[in-house]
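On to subunit A.
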Amino acid sequence: MLNAAGLADVTTGGAALVLSIVLPVAGIVLSLVLGGRRAERIALVLLPIGFAIASAIFVQVARGGHSLAYIVGGWAPPLGIVLRADGLSATMMMMTAVVICAIGVFAVADFRTSKDVFEARAPFAFWILLLAIWSAMNIIFVGGDLFTLYVALELLTFAAVPLVSLDGRAETLQAALRYLLFAILGAVFYLVGAVLLYGSYGTLDIAMLSERVRADPATIAAAALMTAGLLAKTALFPLHLWLPPAHAGAPAAASAMLSALVVKGSFFLLVRLWFDVMPGIPGAAGTQVLGAFGAAAILFGNVLALRQQRLKLLVAYSTVAQIGYLFLMFPLAFNTASSALESGNALTAGILQAVSHATAKGAMFMSAGLMYAALGHDRIAGITGVGRRLPMTVFAFALGGVSLIGLPPSGGFLAKWLLLDAAVGSGQWWWAATMLAGGLLTSGYMFLVLSRAMTPALDPVKLHATIPQYQQAAALALALCSLLLGLVAFSSFDVVQIGRPTAA
Partner candidate 1 sequence: MTTSLALDIGLAGLIFAIGTWTVFARDSLAAVIGFVGYGLLLAIIWVRLSAPDVALTEAAIGSGMTGMLLLGAAARLRPAGNQSTRTSLGGRFAIGVLCGMISAGLAIAILFPPESIPSLAPTVMQNLAPSGLGNPVAGVLFVFRALDTLLEKVVLILALLGVWSLATDRAWGGVPGLRIYLEPSNTLTFLAQLLPPVGIVVGVYMCWVGANVPGGAFQGGTVLAAMWLLVMIAGLRNVPPIDGFWLRFLLVIGPVIFLAIGLAGFVLADAFLAYPAGYAKPLIVAVEVALTLSIAVTLGMLGAGPPERSRHS
Partner candidate 2 sequence: MNILLNVFTVLAVVAGAFFFLAGTVGLLRFPDTLTRLHAITKADNLGLGLIILGLLPLTSGPIQALKMISVWLLVQLSGAIVTQLIARAVRLRGLQE
C-alpha cells in the first residue's frame, strides 16, 4: 500500500467524511429492500445522525483551523481519490444538514404512507430521493477528484429530476424533461473539461491540478466548457429557462430542496474550479463576463418575479435573481495585481449569500406551499387575509424576504454588505449599483405579497386544510436561521477561509 505511515494522521480525522457520504447511501439501499413506510422511518432516523456528522466535521474544521482529508482505500492521488473538507466544504455541509433536517420535519405531513397500503409511490420515492440529494451534496462538498464530482453531479440530477415530477401532472413532466436535458448536457460539458485536463496533466485531483495547471489552449478550453456546463446546471441567466417551471411545479418540500440546495451543488463546483483548480486562468475579462451574467440575472429575475401572478412562480423567479448575486463575487474576488482570483472577503460574501439564500428560500418555498395547501391555490391576488389565519407561515415568508432583500441583521444583509464593500473598495461601482437596484426590486415584490397577505379579508378566509403547527415551525426555524446568520459578523474568525491558500 502507498505510504501507509504518512496516511495515519490524514485518515484518522477524515473518517467522518466517508460516513457523511456512505450513511445516506446505506439508507437508500436499505429503504429499497425493506420498502413501504420503513423508507420514511429510515430517513427520519438518519436525519439527526447525518446532522451530528456534519456538525462534527464543522466543529473539527473550525476548532482545528485546518482542513480534513481522507484517502479512500489507502490509494493516494493521482491513482486514488481523496476526500477533503476545508472551511468552504464544512460551511456548506452544515447548511445542507440544517436545510435537509428542516425539510425532513416539514415533509412528514405531506409524504406519509396511508395506513391501508404497504407502500405508496410518492412517499417512498420522496424519502429515498431526500437521502440521495443529501449524499450527492456531501460528495460535491468533500470530493477532491473531478471525476468523482462528475458522478456526484449526475447523482444530484437523478435525485432532483424525479422530485420535479413527483405530482405527475403533465406540466411538471414537461418541466422535468427540460430540466433533465439541461442538466445532462451541462454534465457532459463538465466531463469534456475533465477529459482535457486529464489529457494535459495526468490527474483529476484538485490539489494536484492546482499545482500543475498552466494557461495553455487545452486548459482554457476546459475551463470555458466546464464553466458553461456548470452554469447551465446552476441556472444562471440566460440559461435559467428550465428553473422556474421545475421549481414552481414540484411539491413544496421538493421545491425547497431544489431551490435551496440543488442549484448550490453545481455552484459550489464552479467555486472549486475557479478558486481552487485554476485561480489564475479566467483573467479579468472572464470574471467580468461572469459578473455581468450575474447582474443580468439579478435585474431580469427580479423584474420577472415582480410580474408573476402565482406565489410559487414568484419565489422561483426570485431564485433566478438570487443566483445572480452569487456570481458577483467572481469579479470582486479578482485581484488585478496578481491577475488571479483571491480568497478574501468576496469569497466569504459569496458563500454567505449561498447559505443565507438556502435557508431563506427553503423557508419561503415551505411557507408558499403551506399557503397553497391552506387556500387550495397560490394566486397572489387571492391570498388576502391569509396573514390572520396562518401568522407563523406568513411571518416565516416575511423573514425569508428580509434576507433576500438584504436587511439587517439577516445573513443576506451581511453577504450583500460584504459584496458592496468589496465593490466600492475595488472601484467597481457598477456591481454596487446593480445590487442596490436588485434590493429595491426585491422589496417591491415582497411588499406586494405581504401587503396582500396582511390585509384583512372582507369575508373570513376559508381554509381547505388544517396546517400542522410543526410544518409552520420548520419553515420559521429555517427563516430564523437565515435571519440570525448575520450575527456571525460578530464572531472574530471566518470559517470559510480555513484551509484556503491565502489564509494561512
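The candidate set was assembled so that all candidates are chains of the complex that A comes from, given by their letters.
Rule of thumb we're sticking to: contacts are C-beta pairs under 8 Å (C-beta built on N, C-alpha and C of every residue); 3 or more make two chains touch, one makes a residue touch a chain; residues count from 1.
As the structure is a prediction and not an experimental result, all values here were calculated from the model.
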item	value
Candidate from 1 or 2 that touches subunit A, complex-wide	1
Interfacial residue positions of subunit A with respect to candidate 1 in the complex	1-2, 4, 7, 11, 15, 18, 22, 25-26, 28-29, 32-33, 35, 70-75, 78-81, 117-122, 124-125, 128-129, 132, 135, 139, 147-148, 151-152, 154-155, 158-159, 161-162, 165-166, 168, 173, 192, 196, 198-203, 216-218, 221-222, 225
